[in-house]
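Left out: one protein chain. Kept in place: all the others.
As written, the chain order gives the labels A, B and C, with residue 1 at the start of each chain.
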Amino acid sequence: MTQHSGGGRPGRSAVRRVGVLTSGGDAPGMNAAIRAVVRTCVSLGIEPIGVERGLHGLVHGQVRALDGRSVSGIIYRGGTMLRTARSEEFRTAEGRAQAIETIRRVGMDGLVAIGGNGTYKGMAALAAECSVAIVGVPGTIDNDISGTLYTIGFDTAVNTALDSIDRIRDTSEAHERVFVIEVMGREAGFIAMESGLAGGAEAVLVPELPVNMDELCESVRRWQADGKKSCIIVVAEGAASGADVAACIERGSGVPARLTVLGYIQRGGRPTARDRSLATRLGYHAVRLLAEGQRSIAVGISEGENVCACSLDKAITGRRLLPPEMGEIATVTAG
Amino acid sequence: MTQHSGGGRPGRSAVRRVGVLTSGGDAPGMNAAIRAVVRTCVSLGIEPIGVERGLHGLVHGQVRALDGRSVSGIIYRGGTMLRTARSEEFRTAEGRAQAIETIRRVGMDGLVAIGGNGTYKGMAALAAECSVAIVGVPGTIDNDISGTLYTIGFDTAVNTALDSIDRIRDTSEAHERVFVIEVMGREAGFIAMESGLAGGAEAVLVPELPVNMDELCESVRRWQADGKKSCIIVVAEGAASGADVAACIERGSGVPARLTVLGYIQRGGRPTARDRSLATRLGYHAVRLLAEGQRSIAVGISEGENVCACSLDKAITGRRLLPPEMGEIATVTAG
Amino acid sequence: MTQHSGGGRPGRSAVRRVGVLTSGGDAPGMNAAIRAVVRTCVSLGIEPIGVERGLHGLVHGQVRALDGRSVSGIIYRGGTMLRTARSEEFRTAEGRAQAIETIRRVGMDGLVAIGGNGTYKGMAALAAECSVAIVGVPGTIDNDISGTLYTIGFDTAVNTALDSIDRIRDTSEAHERVFVIEVMGREAGFIAMESGLAGGAEAVLVPELPVNMDELCESVRRWQADGKKSCIIVVAEGAASGADVAACIERGSGVPARLTVLGYIQRGGRPTARDRSLATRLGYHAVRLLAEGQRSIAVGISEGENVCACSLDKAITGRRLLPPEMGEIATVTAG
Partner (left out) sequence: MTQHSGGGRPGRSAVRRVGVLTSGGDAPGMNAAIRAVVRTCVSLGIEPIGVERGLHGLVHGQVRALDGRSVSGIIYRGGTMLRTARSEEFRTAEGRAQAIETIRRVGMDGLVAIGGNGTYKGMAALAAECSVAIVGVPGTIDNDISGTLYTIGFDTAVNTALDSIDRIRDTSEAHERVFVIEVMGREAGFIAMESGLAGGAEAVLVPELPVNMDELCESVRRWQADGKKSCIIVVAEGAASGADVAACIERGSGVPARLTVLGYIQRGGRPTARDRSLATRLGYHAVRLLAEGQRSIAVGISEGENVCACSLDKAITGRRLLPPEMGEIATVTAG
C-alpha cells in the first residue's frame, strides 16, 4: 500500500469526466463520499456524473450530470442519494458490454465506485475490458475489505448495534434473563466484536473464532450462580443463528433466553463523525488519484490514519482480519 | 376520574411506612417513578421501603429500607433499580397470604405498585384481602391502561421505534424495497400507530382495526408503479406476524420485502423528558394520595394533563382505546 | 374551546386554494405540519400553495404550488422547508396591503399559518382586513400559546435541553462543581421546568416564579456540606442571565460554578415522535376546519388530548400558564 499525499495544487488533470456510483448494500456515509467526489471534481475542473442504482444503472445508462449544489444537505443523511441495487447482468459479458457502452456514450474517462467486495470484483472485471480509470472506495458496514483499516459505514453500524445493546442491558438487569442479540456480519465479526466489547457483552460469537456452546452454557450457569446481574450474548449472523444460540442456552443452562435480531436498522441512520470524515477524505483522494493518472486502484485508510492506495486486484484477493487480541480482551474485561 | 391537586402543605399523613415495587415488563421511567415516590415519602416524614422483584419479592419478603440518597442517579436510567419479575405464586391465595405476611412483618401501611394491567389485577386481589392502602401507577410501554391518557414508558418506546423507522427509511429509499417493521403491542396498537404516523409509514397494522392484506398488496403495487421512493409497513405484533406480512407482500405484489422485528430494544433506554416528567408527577401524587388516606386507587394523567385518580377496579375493567381518527390521519398524510 | 372531530367523509369544501406558511422562530415539527397540510389538501381536492419565508414572503409574493410528492422526506427533518423570516413590513398597513395583493393574485381563499404568538397577531390583523379564511397552528418551542396544551417543537426542545443536562451531570459528578445551564424561554419557563424536572436539576429558575438568589446560595452550601455528588441549576433566559446566576453562586457560596448557554441547538434537530404526531394531527385538522368553512381560528391540543379550536382573538389575548404544582414537585423530588 502506498500512502497518498493529497495536498498542493495539482497540474493538468488526467481525467475530464468522472462517474460516481454506489453499489451493493447501502452504508451510512456513502452520501458524504459522493459529496466529496463531486466537489473535488468541481474544484479540479472535472465534470462529475452520477450513475443511479449502482452497476444496474451503469448497464442501463441511468446517469445524470451533478454539480456542487446537487450534493448540498446530504452529508448527514444515511442511505445513498444515487441509490443502489444488485446487478446480475453485470456479472455477464453482455451486461458489462452494455456498461462499457454507457461509459463510452457519456464520455466518462474516470469512475469512482463506492461499495464492498462484490463491487470491487465487478470493477476489476470492468477494468480488464475497458480503458476507463477506476478507483474503488470501501463502503460497507462489514469492515471486511482488504487494503483499508476501516470501511465507510462501519463506525455508524457499530454505534447503532451498541445503542441497542445498551437498551437491552437495562431490561436484562431488571429481569435477570439472558439476552441474545444477533448482529450483521456473514463473513466477518467486526460489528459483533466491537459492539460486544464496547457494550460489555458477557460473550461475543464471531465467524473467525470457534464457537463452543457447551462452554457458553457452563459460563451462563456460573454467572447466574455468582449473582451476575445481567447477561448479554452478541452473535454475528455468520457465527451462528441467534435463535439457535438462545434455544441452546435455555436448554443447556436452564436460564430463560430472549432473542433480538437487529437486522436492517444497522444499515441506516445519520452517519457518525468518523464515517463522514473518512468518507470525505476517501472521496477527495479518489478523485485526486484519478486526476494524477492512477487507475485500477482502491483507496483506504491505513498506517497512521493516512489515506493510502493499493491495486484493485490486491484489494479483492486479500482478507481483512479481526485483530487477534480482541477476543482475549473482550473475555478478560467481561469480568 | 377525579382530578388531584397536589400542592400545599399536607396535614398529618394517613400512612407511616410505604412500600414501592415495580412489576411485569420493565418500562423506561420506572426509576423516575421510584425516585419520586421515595423522595415524596421523605418530604412527608413517611418511611419508604423498596420491594425487590415485584410481586415475587413481596411474596418472598425481599425488602430493604430506602432513603433520598439511595435513589440518586437513577432518573436517567432505563430498567428498574428494584428489578421486576413475573410471579405465578401471587395468583394463588397461598402466595398472597405470604405477601400479606411480608406486609405485616415490615409494617407497611401503604404500597405503591408500578406496573401494567396484570400488576393492577394483583393489587385489586390483594386489596380485597388485606388492609394495606394501595395506589397503582401505570408503568408499561403498551399505553393500554384505563384511567390514564399515557403510561410511563410509552413515549420512550415510541421514540425508540421511530428511530428505527427513520434508519430503515434511509435504506428503503436507497434500495426500493418494502420494509416491514414489527413493533410491540399484543392487545393495543398505540406504539405501532404513533411511531408509524410519526415515521410517515405507508401503512400501519394494529389489532384494533381490520387488516386487509389484499388491499395492502394492491397499494404496494400502486406505490411502486407511481414511483414512490420507499415503502415502510409498521405492524403491531398483535395485528399480524411481521414475517407473515412480509411473505404475503412479496407473494401478492412481487416486490421484495425485508423484515425487522424490534423486540426488546423497545423496552430499554434513557427515558424521554416526557416519561421522566410523567413518572415524577405520578409518583409524587401517589404518595400524596396515600398520605391523604386514599386506598385502592390508580393514578393517571388525564383531562388537561392534570393528574387524576380512579378506583383500581375501574382501571382493570375499562380499556384504553386508540383514538379513532388516528388511522384516518395516518392514511391521508402517507400521501 | 371546541373539540373538533376530524373523521368521516367531508362534503364540498368551503375553500379551493390554501396557502401554508411558517413564521417566526423555526421549531422542530414545522415540516411535519406542512406535510400534513399539503396532503390533507390533496385528499380533499384543495390546491396547496407554499408561501416562502413566512410573512415576508406573503408581502413579497414568494409563492409556489405544492403537491403530495413535494413534501416527501421532510417529516423527520428539523427547520422548515418553507423557511421563515421576521417581517417588519407586515406590521404596517402598506405591508399587509401587499400581502393581501399576493393573496388576491394567487387566488388563495384559505391560509394556514404555523408559528407563535407574533404570527398569530399578524394573522388577526390580516383577518380584519381581508376575506381569506385563516387557521393558526401553534409552532414554537416555547409552549406559551393560549388555546393549546402543547405547541409544535416544545417536546423536541425539552429533550434536547435534557440531553445536555444529562451530559453535564456526568461532568458535574466527576468534578463536584455547580453547573448553571441557561435554556430558552423569555416569557415562559416551560422548557426550563420540564427539562429541569426530568433532568433532576437541583434548582430551576423560571420567569413565572420569584428568584431568591440568597436562598439558592444557601442551598448550594448545604448540598455541598451534605456531600451531594453534583449540582445543576437550570435557568430560563427570561428569569435571569445564566452568567449572573453563576457569578452570584460563586460569590455567595464559595463553590466554583460553570456556565453553559444552550442557545440555538434547542431549535433544531430531528423532531420527536410526539412533535411529529402533534404537528400531523394539527395540520390535518387545520385544513379540515377550513374545508368546513371555519375562519379566524387557532387549532390546538386540549382536554383529553383531542384537537380543539378557539378564535384567533382568544388565542392572542390569553396566556398559557405553567402548572403551579410543577415547582413544588421539582423541589420535593430533587431531594
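One rule holds for everything that comes next: a contact is a pair of C-beta atoms (placed from the backbone, for glycine too) under 8 Å apart; a residue touches a chain by one contact, two chains touch by 3 or more.
Small disclaimer: the values here were computed from a predicted structure and weren't measured.
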Chains still shown that are in contact with the chain withheld from the display: A, C
Full-complex contact with the absent chain, from A:R91, A:R221, A:R258 or A:R274: A:R274
Contact residue for the chain not shown (choose from C:Q62, C:T260 or C:Q294): C:T260
Which residue of A:G50, A:G153 or A:G199 touches the chain not shown here: A:G199
Residue ranges of subunit A at the interface with the undisplayed chain: 5-7, 32, 35-36, 39-40, 42-43, 68-69, 71-73, 75-76, 149, 155, 158-159, 162, 166, 169, 173, 194-195, 197-200, 229, 270, 272-274, 276-277, 280-281, 283-284, 302-306, 323-325, 328-329, 332-335
For subunit C, residues in touch with the removed chain: 22, 26, 28, 77-80, 83-85, 160, 164, 166-171, 173-176, 179, 258-265, 267-269
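By our rule, only the chains that are shown with their structure count from here on.
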Cα-centroid distance, subunit A relative to subunit B, in whole angstrom: 37
Where subunit A and subunit C are represented by their mean Cα positions, the distance between them in whole Å: 40
